[in-house]
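Every protein chain except one is present and positioned as in the full complex.
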Amino acid sequence: MADFKFEPMRSLIYVDCACEDYRPSLQRWLYKTHIPESISQFEPYVTKYAFYPSYRMPEGGESYGYARLQLTEHHWLVSDLDPRLGIKALQETFPLDVLVWQGNLPASALGKGQIETEGDAGNAARQTNDAEGNPFIFAFLPMWWEKDIKGKGRTIEDGPNYRFNMSIGFPEGVDKAEGEKWLFEEVIPVLEKAPECTRILASQVKKDINGCVMDWTLELWFGCESEWRKVMVEDVKSIRKPEWAMTDTFPYLKPRHNVISCAVGDYTPFNNLTNYRGYITMR
Amino acid sequence: MADFKFEPMRSLIYVDCACEDYRPSLQRWLYKTHIPESISQFEPYVTKYAFYPSYRMPEGGESYGYARLQLTEHHWLVSDLDPRLGIKALQETFPLDVLVWQGNLPASALGKGQIETEGDAGNAARQTNDAEGNPFIFAFLPMWWEKDIKGKGRTIEDGPNYRFNMSIGFPEGVDKAEGEKWLFEEVIPVLEKAPECTRILASQVKKDINGCVMDWTLELWFGCESEWRKVMVEDVKSIRKPEWAMTDTFPYLKPRHNVISCAVGDYTPFNNLTNYRGYITMR
Amino acid sequence: MADFKFEPMRSLIYVDCACEDYRPSLQRWLYKTHIPESISQFEPYVTKYAFYPSYRMPEGGESYGYARLQLTEHHWLVSDLDPRLGIKALQETFPLDVLVWQGNLPASALGKGQIETEGDAGNAARQTNDAEGNPFIFAFLPMWWEKDIKGKGRTIEDGPNYRFNMSIGFPEGVDKAEGEKWLFEEVIPVLEKAPECTRILASQVKKDINGCVMDWTLELWFGCESEWRKVMVEDVKSIRKPEWAMTDTFPYLKPRHNVISCAVGDYTPFNNLTNYRGYITMR
Amino acid sequence: MADFKFEPMRSLIYVDCACEDYRPSLQRWLYKTHIPESISQFEPYVTKYAFYPSYRMPEGGESYGYARLQLTEHHWLVSDLDPRLGIKALQETFPLDVLVWQGNLPASALGKGQIETEGDAGNAARQTNDAEGNPFIFAFLPMWWEKDIKGKGRTIEDGPNYRFNMSIGFPEGVDKAEGEKWLFEEVIPVLEKAPECTRILASQVKKDINGCVMDWTLELWFGCESEWRKVMVEDVKSIRKPEWAMTDTFPYLKPRHNVISCAVGDYTPFNNLTNYRGYITMR
Amino acid sequence: MADFKFEPMRSLIYVDCACEDYRPSLQRWLYKTHIPESISQFEPYVTKYAFYPSYRMPEGGESYGYARLQLTEHHWLVSDLDPRLGIKALQETFPLDVLVWQGNLPASALGKGQIETEGDAGNAARQTNDAEGNPFIFAFLPMWWEKDIKGKGRTIEDGPNYRFNMSIGFPEGVDKAEGEKWLFEEVIPVLEKAPECTRILASQVKKDINGCVMDWTLELWFGCESEWRKVMVEDVKSIRKPEWAMTDTFPYLKPRHNVISCAVGDYTPFNNLTNYRGYITMR
Partner (left out) sequence: MADFKFEPMRSLIYVDCACEDYRPSLQRWLYKTHIPESISQFEPYVTKYAFYPSYRMPEGGESYGYARLQLTEHHWLVSDLDPRLGIKALQETFPLDVLVWQGNLPASALGKGQIETEGDAGNAARQTNDAEGNPFIFAFLPMWWEKDIKGKGRTIEDGPNYRFNMSIGFPEGVDKAEGEKWLFEEVIPVLEKAPECTRILASQVKKDINGCVMDWTLELWFGCESEWRKVMVEDVKSIRKPEWAMTDTFPYLKPRHNVISCAVGDYTPFNNLTNYRGYITMR
C-alpha cells in the first residue's frame, strides 16, 4: 500500500440556510447528529474542527453568495479525498433534507430520505451540484495563509473583527493568470486603500484535492457591518467590470457558484473536538 | 451572621443588540471578558451558566421587545441579591459601552468608561433603568417550571423547537389578579388552540428577589419562524385588548419595558461552566 | 411557594439486563439517549452522576437479585420526588422496551412505544412494579454512609476492591426492629468474622422519599469473586433462617423484590457530568 | 538522523482476563497506573487511545480466542516500533503479574515483580510469547479499513451493533495467498449470506511493523449475541476444513495463537485522551 | 436523622514546605495521591477546590508565618466537620511524612507510616498540633468576603496582584474585641494609607466550625514583592506593640501559630475539579 501523504490542510465549507424556517432543523442535525458522527470518524486525523456562526447577512451580501448559517472549518493531517479514507465503518447520517436546508437541492427533494451513496455519505453530499440548487462548496487551503496583504501585526487587543471570508472561482474558460491579474491589480488595491478594511489575507484553493470550482480564498476584516458595506458595496463600484463578468455588480461572479462568503467573528464556542459534550438541551 | 438561604433559582437576562454594528464589540466583551470574570466569581455557587443565541428577529418581533443577541441563563443555589454577595475581590469589567450596545443607555454614553459602582459592577449594571434607554431585565424564576400548560410529554425526538421565551409585566397600577385572569383566560386559550404552538410553560417571576418589573415568564414552542408568525402575529389578533393596554397590538405592553422576549433553539454551545476554554480565536 | 429543602442525598438504581441479547440495545439507549437527556434536565441540581458497570454475575448471585448491567448513582441537592420537579420542558425518551430489557416488564411489552406518563417519564418508569416483571428499585440514601462496621481506615493503596452493594427490604408485615436485630446481630457478625470481607458499610434507605421497598443498603467488599463466593455462598449458610424467610437460602428474601445487588469496582469511566462527550462511536 | 516516517496507523490489543478473580486487579492496573503512564508518554503522537470493554464471552467464543476484558485501540502518527521510540524518560510500571492476569504467562509468574527490560517495559511485555501462556497479540492496521465487504451505508441510526472483531494468522508454513483464497472465497461468502451479519470489514495486518503473527483483522457485526451464535457457531459449520487446519472446528486455528477476538459495542466511555481525569473512586 | 445544614463556606489551608528538599515529595503526594482521593470523596458537595502556589517567601516573611508551598482552597456546601461526614468508604492516604514535610511534625516522625486515625485521616491530620511542630491551620470563612476595606472597584484589567493572604489569631486570654480594636483602628489604617497596598479584604474565621485558633483572615494586595516589603516590613514599624505581643516585631504574633500567611497570584492552574486529568508526567 502506498504511504499516506502528510498534508496539513485546512478546509472551509460555507453553509447557507436557504430559508429561515429550515434553521432549527439544520442546526439540530448539525449539533445532535453531525458533530458526534464526524468526531467518531475523524478524531484521529483531524486536529481542529470548528463552526463559526455567520453574522446576519448584510444588505448587499447576496451578490457575494453570503452563507447564512456558518463557516465549517477542519484542519487535516491527510487529504480527506484520498480514496482509502472513503471506507467508513459507519456511514454519516445525511438525509437529502439537509441539502435542501443548505440550498444545495430544491425543496422538491425534501422527505426523500438518506442520500444515496457508495458508503461515504459525507463526501457524496459534498459533491452535490444539482442544476436546481447551489453547489456544495468545500475548499481546501494550506494550513497557513499564503499571502499577508494588509494589516500585518494586528493583534487581538486591537479590537473585534468582522471577518469577511470569501472564496472566488473565475468562470470556466477564463485564464487563471488573467483572473488573478484583475484580482490583485484591480480589486485588492481598492481594499488596501479603504481604511475600514483592516486586514487582507489570501490563499490559493488547492483545487487538486477535490476539484473545487474556487480559485482563491480571501479574508477581509472590518470593524462592523457598516464598514463592510462602505467598502464592499460602495468602494467596489469603482472596480472595472472584467470581460468575463457573470453579473453586473462586483464581484461580477455568479453568487453561490463562483463566489461564496460569510462574515464571522474572532471567537467560536463550537471548537467541537474540545468543547462538544453531547446534545445537552435547554431546560 | 444569619444563615444563607438555600434557594435554587434560575435567572434569565434578555440581551438585545441595539444596532448590528455593535454586535462584534458586544460579543467580544461577553466571550473574552465577561465569561471568565463571571466564572471566577460564581463558580462555587452557580451550577449552570449558559448563553442561548437568539434566532433572527422575526417580523412582528419588535412588539414583543425581541432581544437580538441572546438569552443569558444562570442557575443559582443562593440569591445573587443577598447583600453579602455584593463584595467581590475583583469587580467585573463593565464599561458603559456595554449598556449602550445592549440598548440600556443611549449612544451618548459611549466611550465614558467603566460603570460607576459601589464595587459590584454587574448588579449595578443590571439595575440600569435609564429614561433614554431600555431597562435591563433580569428575571429570577424557580429552578423548575411551575405550570405545564400544553404539550406535556414532548420529547427531544419529536423534532426541533423554536422556543419563544417571553416575560411580561403588567403595567403599574394594574391589579395582578386581573392581569393574570386576562393572561390565563384570554391569551393562553388562543395559544392552546393553535396547532403550531406545541408547548406552553410558565412560571411566576420572583419579583421579591430584585424588584424585577416582570410578572410572568412563558415559553411557547413552535416548529419554526413561520409558525411563530402565524400564531404570534395572526392568531393573537383575536385577543381582546385589555383596558390597561399600553399599545394597540398584542401583547398590548410596552416593548422592552413590559414585555421582552427572544426565540432560541434547544441546544447551546455556550454552556460556559463546562465548555469555556478561553478566548481561542480563528486562525 | 414553599422553600425547597436542601437535602443532600445519594441514590442508587440497580440495573439488570434481563437477557444477554438485550445488552447492546440497553447500553445504546443509556449512552446515546439517556445520559444527555438526564444531564440536560438535572445538571443544575445533581452534583455527581455515575454508572458503575457490574462485574459478571457470580454463581450464587441470583439469590441476591444480582443486577447484570450496572449500578446507577446520583448525588442530589434536593429530592427528585418533590412534586415541583415533575415538570420537565422535555420529557425523557423512555420506551417501554427499556423496562423489558431491564426486566421490569415482560417481553410482551416490547415494541409498545414510549411509556405513558403525565410528563415525567423517568419517574413514572422508576415506579414500575408490574406483576409479571421485577420492580424498579430506586433507593435514596444520605449522601454519606451512616455506619462504618468493618475495615475503617482501608485506603486505595490496600488493593483493588470487589464491592458488593446490596439493598434489602424486610417482607411486608415484618417489624423493622426485628428485621434489624436479625441483620445486625446474626448476619453482620458472620461477615465481620470472615477475613475475606474487608469492609462493611451500611445506610438506612430513606423510604420517605419515594416509598422504596428497601430498608437497608449495605456495601461488602472482597478481593475478588471467589472471596465473595466463599463468604456469600458458603459462610452465610450458618445464618439462622428467620421466621419471615421468603426463600430457603440466605438472604431469605425474594430476589429482585426484597433483595437486589451488584458487585462493582472502585473506578468508573462513566462519571457522566464530567466525562460525557456525546455518543462517539468506534471507527 | 533519518526522518521519522509519517505513518498513520491504528493498533489493536486483545486483552484477555485469564481468570475472573484477576479482573479487579487487572482493571485497577489499567485504570490507575497504565492509562496515565501511557498518556504521559505518547500524548504528542497518539491521536486516539481507547478501551472497548468486551461483551460477555458467548458460548463458542473459546474457539475464537475470545478476549474477556477489552480491545485496546491506539491511533498513531508514527510507528511505535521505530527503535528511536524505545527510549522513555520513565519506563512503564509493568509487573509480570499483569501478564499472568492477561493469560500471557502462567500463574507461576505471579509476585515476581516488574518485567525485565531494556527500558521500554511496554513493548517488552507486548512481545511476550511464553510457551506456557498465550502470546501477547498487538496488531497494527492502516488507520482506515481496507475492505468494505458487506453493509456499506449502515448508519448509527440503524440500530446497536454487536461488533465482533477478530484477527487471524494462517499457520506457519501456509502460503498466504492460499489462506486468503480460503478466507475470501469460502468463509466470507457464508457470512455475506447470513442475514444476521450486517457488516463485514477487513484489513491486512501490517506484519512488518512488529512481526505480528496475524494476517487479517475482520470486523463482523451482528445485532446481539444470539445472532452471533447463529452465524459463528452454526452457519460456519458448512465451511470446509482446510488442509492446514489446526483444530477441528471453525475457524480451524489455534485459539489465542492464530485467532483472537472480542465482541464490543459501538460506544466506549474509555476514550482516554479526552475523558480520563485520574483514578476517581466510588464513595 | 437531623437535616444537613446548607452552609456555603470557603476554607483555606496554608501549606508550608519545611525544607526545600521535601518539595518534590510533598508535591508528588499532593498531585499524584491527594487530588484524586479528595475529588473521589467530596466531588458531590465541594464546588471549587484549588491550589494557589506561593510566591517565593519574601525577606521578612518569616514573621508572618509564611507558607512556602501553597494556599489550598475549598468551597463547601455543608460543613466538613459535621460528624456524619467522618465516615469515608476509603480513607485518605496520609502518611505522617506529609506532616513532617509541611512542618507540622518534627523530622523524627519521618518513615513512621500512615497517620493513626478513626477512619478520617484527612481531618485527623488537619487537627495536628504537635509540641515540636507547627499546628495545621485550616480556617473556615463565609463563601463571600465580609469586609471590603480598601480598593473597591479594582478590576482584573488594573494589573497583576501580589495577593498577601494572612490569618491571625489573638493570643489566648486576649479579649477578642480588644484585639479587633487594635487590628481595625491601629493596623488597618497604616495599610489604608500605604499607596502600595491596593486592596484590603477581611472576614472573620468561623471558629465554631473546627475550633481554629485564628480569628481573622485578611487579604492585602500589592503590585509586587518590593511593594509588599515597603509596607509589611517598613510601614508596619509604626504600629504600636500591643500589651499582649508575643514577639518584638509586627504582627507581634507567634509565626505559624498565631499568624500564618502566603502571597499568591490571581490565577491558578490548579482548579482541580475542572482541570485535573491524572498524574500525567513530563516525557
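Each chain gets a letter, A, B, C, D and E, in the order it is written, and its residues are counted from 1.
Quick note on the criterion: a contact is a pair of C-beta atoms (placed from the backbone, for glycine too) under 8 Å apart; a residue touches a chain by one contact, two chains touch by 3 or more.
This is a predicted model, so every value here is computed, not measured.
Asker: Mind giving the shown chains that are in contact with the missing chain?
Answerer: When the full complex is considered, the omitted chain touches A, B, D, E.
Asker: In the whole complex, not just what's shown, which of B:Ile39, B:Leu81, B:Ala107 or B:Val190 touches the removed chain?
Answerer: In the complete complex, the chain left out is touched by residue B:Ile39.
Asker: Have a look at D:Cys17, D:Ala50, D:Leu77 or D:Ala109 and name the one touching the chain we're not showing.
Answerer: Within the whole complex, the residue contacting the unshown chain is D:Leu77.
Asker: Out of A:Glu157, A:Glu172, A:Glu185 or A:Glu243, which touches the unshown chain?
Answerer: Selected residue, touching the omitted chain: A:Glu157.
Asker: May I ask which residue of E:His34, E:Arg163, E:Lys206 or E:Arg256 touches the chain that does not appear here?
Answerer: Hidden-chain contact among the options goes to E:Arg163.
Asker: On subunit D, what residues meet the omitted chain?
Answerer: So the residues of subunit D touching the missing chain come out as 1, 3-6, 37, 43-45, 77-78, 84-85, 87, 89-93, 114, 117-119, 121.
Asker: For subunit E, which residues lie in contact with the unshown chain of the complex?
Answerer: Within subunit E, the residues that touch the unshown chain are 10, 20-25, 27-28, 31-32, 50, 52-53, 55-56, 58, 73, 145, 156, 159-163, 223-226, 264-271, 274-277, 279-283.
Asker: List the residues of subunit A that touch the chain left out of this view.
Answerer: Those residues of subunit A that touch the unshown chain are 5-8, 10, 47-48, 75, 77, 142-148, 152-157, 199, 201, 219, 266.
Note that in this section only the chains that are shown with their structure count from here on.
Asker: How many angstrom lie between the centres of subunit A and subunit C, each centre taken as the mean Cα position?
Answerer: 51
Asker: For subunit D, give me the residues that contact two or more of the other chains.
Answerer: 10, 156, 266, 276-277, 279-283
Asker: Line, ring, star, complete or other: which one describes how these chains touch?
Answerer: other
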